[in-house]
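Here the structure is laid out as structure tokens; the discussion comes afterwards.
With one protein chain withheld, the remaining protein chains of the complex are depicted in position.
Letters are used for the chains, namely A, B and C, taken in the order the chains are written, and counting of residues starts over at 1 for each.
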Amino acid sequence: MAKTLGLVNLHSTVTYGGLTERRPVASVSYLGRYAIIDIVLSNMSNSGIDSVGILIQNNPRSLFKHIGHGNGWNFNTKKGGMSLLYNEKYANNLKYNHDINNLVENIAFIKDNMPDYVVIAPCHIVTTMNYNDVIDAHIASGADITVVYKRIDDADTAYIGSDYLKMTGNKIDEFKVNKGNKKERDISLETYVINTPVLMDLIDYATHLSSFYNLRDTLAYLADERTINAYEYKGYARCLDSMEHYMEYSLEMLDLDVSTQVFKSNWPIYTRTNDTPPTKYKEHAKVTKSFVANGAIIDGKVEGSIIGREVKIGTGATVINSIIFSNAVIDEGAYLENVIVDKKATVSRVKDLSGTKASPLYIKEGDNV
Amino acid sequence: MAKTLGLVNLHSTVTYGGLTERRPVASVSYLGRYAIIDIVLSNMSNSGIDSVGILIQNNPRSLFKHIGHGNGWNFNTKKGGMSLLYNEKYANNLKYNHDINNLVENIAFIKDNMPDYVVIAPCHIVTTMNYNDVIDAHIASGADITVVYKRIDDADTAYIGSDYLKMTGNKIDEFKVNKGNKKERDISLETYVINTPVLMDLIDYATHLSSFYNLRDTLAYLADERTINAYEYKGYARCLDSMEHYMEYSLEMLDLDVSTQVFKSNWPIYTRTNDTPPTKYKEHAKVTKSFVANGAIIDGKVEGSIIGREVKIGTGATVINSIIFSNAVIDEGAYLENVIVDKKATVSRVKDLSGTKASPLYIKEGDNV
Amino acid sequence: MKKEMVAMILAGGRGTRLEALTAKVAKPAVHFGGKYRIIDFPLSNCANSNIDIVGVLTQYESVLLGTYVGSGTKWGLDGSSSLAAILPARERGEVGATWYAGTADAIYQNISFLDSYDPDYVLILSGDHIYKMDYDKMLEAHKERKADLTVAVLNVSLKEASRFGIMNTYEDGTIYEFEEKPAEPKSTLASMGIYIFSYKALRSYLIDDAKDENSKHDFGMNIIPAMLKDGKRLYAYEFEGYWKDVGTVESLWQANMDLLDDKNDLDLYNLKKDWKIYTEDTFSHPQIISEDAVIKNSMLTQGCVINGEIEGSVLFDNVFVGKGAKVVDSVLMPGVLVEEGAEVYKAIVDEDCVIRAGTEINKQAEKVMLISDNK
Partner (left out) sequence: MKKEMVAMILAGGRGTRLEALTAKVAKPAVHFGGKYRIIDFPLSNCANSNIDIVGVLTQYESVLLGTYVGSGTKWGLDGSSSLAAILPARERGEVGATWYAGTADAIYQNISFLDSYDPDYVLILSGDHIYKMDYDKMLEAHKERKADLTVAVLNVSLKEASRFGIMNTYEDGTIYEFEEKPAEPKSTLASMGIYIFSYKALRSYLIDDAKDENSKHDFGMNIIPAMLKDGKRLYAYEFEGYWKDVGTVESLWQANMDLLDDKNDLDLYNLKKDWKIYTEDTFSHPQIISEDAVIKNSMLTQGCVINGEIEGSVLFDNVFVGKGAKVVDSVLMPGVLVEEGAEVYKAIVDEDCVIRAGTEINKQAEKVMLISDNK
């Protein structure tokens, strides 16, 4: 097996409003039980990648906490495991705080590992991609760089601001920004397989081109000069590029036809151990069409919602089309519809909280309302 | 047993020149085998403290790497373990980047643990302190705050800039800065035991006093108003407050009378596992009065020195009164005296390198000389 | 390295009264409470009581139990100086291959393990009780009284007392007599099978007991009576709180049902924030509750997919309940599949069993029924 190094690229402009005020997108709770980054980490682990570097853009602390022991994701922690790559110098300097500069700062990580190939993937595009398939195709193509794309038919509302590809056969001619003016696009999933020497060259080249050029800019620039191979991915993919999309695509999973594409017995999703007991459904519980994490205590009505770890839902409370983060408390008699309640928030005084599907109401971490 | 939380306070103005350019003092190699922070962490572990928060001032990455799994120090990682506390917002803002602001940002860590007492200790003052003794004395005194001090007779050269105490009995009347104008002083070891509610008050109070007040400032300010108890520590203590002192006090350990005060069978010093083989002493090795870590390969002369992990010392090379960090290479025939060679540096072209005891020569990490 | 107290968990027995549930796993590894195995309770208690070294003595079906306990990582017992050590019956240098002949013999065969930690005290525990207990407080009492042996006791009703080993004590807690299941109990202080011995005393009694060919090598039958006879200092330490011996199918079912009672004071949800029970985490999906589900008075864990009706039940990992199915007052172990329309009442359904569509299990629900593919 070729030696492959994984890089999870957290550098992006995606934010979810209040949800990402004090944490990166990677650490945002997902489906009640996971953090968003668990998906790409599990894909890497399931693809047999042993060493993973996480390119951190900001807020390293929540990631340190989440990653913790690091053996929750089934990486061999002796041979490889997870390394947190961070460039403190640029933490508060937006223009310089991009993936190329992070790689420059942490180039020893790549050099120490000496892989044949590097797989780079973002965390905010949720897939169940087997990177081995991509690597096999990459090797077969003989190209230096492979970009994974997906053919989508909702490019007028999804992946706005992402790149789409113009191709001749499997060769990429041009990267262009999706402005939403067409439904069908071959959208880049920002997932790349690159031969290690090529990546080293590319980093070097990028720093000479412009101090503000990130990886995506550099690849777009290089399409002219280098043979960049395109690989079509056909499985589940959703780009969680805003709080609204985060909410929409999370709740869409409550449809079994969707969730069975993601929860597959041969493709486990790993996460951090939390030592929470099972969930207790009490006398007045009425839970339907929902995901529920462990440790919750529910005595109210829950419909079309995602309930996080150790959430408490009081007697007669109602939660509809909402996402409740871990350790939140929804007191007796409260009514929530289209709401995101962040960690450890308590809804007790104000009994009626409603957002809309298009614009969910957000309750801040630790808040009392 | 009273529930105690440990805080390792890395906020300080101590630096070691080039040694701390890219890493905090806490991560600097110590005695060939440890990082400086291992000493205080081991003291906490050996004192039965289960939960430790590390107040990080800067360069969090090297600490994340060193702490890794976190069970190397024998903390119960389920009940407690180590938490890295960091305030990214102030990373590049010296005046705001102090311990009180770090505690404010991470106050949830204290609240979640709900200890009876908090032990706060720095990493750059090396001791083998049993904090239980301090806590017992603290409880017996009935005071809110206890400060540990040591009576020293070299205050004219050591602990310059540290506080010394003016006391009535065990009650501290005043903290004053040691300017080196007297040999005998009761020097504060910056180690405190504080009742948790008092600490919470104190943090609150400090932020109201001045945004620039750190913990030491605040305690000094409070000596008038509160009963602060002093506890005399009589064991080994050295303040590694400069590169010169770091070097002097490290090499002083080569004297068995000193090192037996620190290496005690009932007081293990824990560190991170490194999976290095034993050290190989080859045909021309001539090693005397030295500490040697594992994984080294030595075929030269080593005298009065500290040799780190996986160091290579070539045939006929000479290393005297020097500290060689891990993975450094001293090529055949080189001569080093009073030198600190940082990690992964190679001495090959320039064969003769000498500093002086008072001012050791420093070779940078990864450098080729 | 010296340790003040080492804990030893007796986990070698089959537990035949649990019938098919222990056909392939040792009793301490039996599932409990939707997510746990029984041995999680003593192991979590040890971790929370600041005990560093825990020996787990195994003999019957020790593989699953051994890999489950591992080095103790799940309970945080895997630091540089802490350890959960599996102590199987084995072949030894001096004596060859010997099985454990009784509770006392099992500890006797591990004297060299104990010696290596030079402990002042040894805590003996059973692997089949559900409770939360601070052994550190018990040790404090043991030390205060300079006892040779402290026995944890529970104050049971006079009616129940005949089912237990009863400690007859003076007012100050001194044990003067031990009676196994007395017909006419003189006291209601039942032994919980939790002992703190001063190691010096334990060691010498074990060595003597090993030489005695007539001994059953059992703590209750041999060691305690011998110590009483010699006038050693034996004290009772009264425990207050939830405690349940889950030795039978009926009591295992009852202990699961107890968890659904809000008044139950085991505090599994750790609302007091002082005593978590640690266990293995699986990498299952969150609970998937469909449009047609009805769930009341029940405990469910991750991996469950529920389309039917659940009432008064405890469901483990990866249980699937089909549309129109009904699960009442039951315990469904991991991987159980209840097909559409099937009904299950007052039952324990063993791992990976399938309840076929249309079946009705135990509708009379007079006695707890055990469903298992094992014999």
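We adopt the following convention: a residue touches a chain if its C-beta (ideal position, glycine included) is under 8 Å from a C-beta of that chain, and two chains touch if they have at least 3 such contacts.
Note that this is a predicted model, so its numbers are computed, not measured.
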item: Residue, one of A:T77, A:N92 or A:S242, that touches the chain absent here; value: A:T77
item: Touch with the omitted chain, as defined above, among B:G6, B:G53, B:P122 or B:G295; value: B:G295
item: Per the touch definition above, residue among B:I67, B:I269, B:A345 or B:I363 touching the missing chain; value: B:I269
item: Hidden-chain contact residue, picked from the options C:A11, C:A29, C:C46 or C:I86; value: C:I86
item: Residues in subunit C touching the chain absent from view; value: 14, 22-24, 58-63, 66-67, 70-71, 73, 78, 80, 83, 85-93, 97, 99, 110, 112-113, 283, 374
item: Contact set of subunit B toward the excluded chain (per top definition); value: 31-33, 72, 256, 259, 263, 268-271, 273-275, 277-295, 297, 302, 306
item: Residues from subunit A at the interface with the omitted partner, ascending; value: 1, 45, 48, 50, 71-79, 81, 114, 266, 268, 270
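To be clear about the criterion, only the chains that are shown with their structure count from here on.
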item: Top-ranked pair of chains - ranking by C-beta pairs in contact; value: A-C
item: Chain at maximum distance from subunit B, centres defined as averaged CA atoms; value: C
item: Approximate Å spacing (C-alpha centroids) for the pair subunit A, subunit B; value: 38
item: Subunit B and subunit C: spacing of chain centres that average the CA atoms, whole Å; value: 44
item: Sites on subunit C at which at least two other chains make contact; value: 276, 278
item: Of all residues in subunit A, the ones touching two or more other chains; value: 275
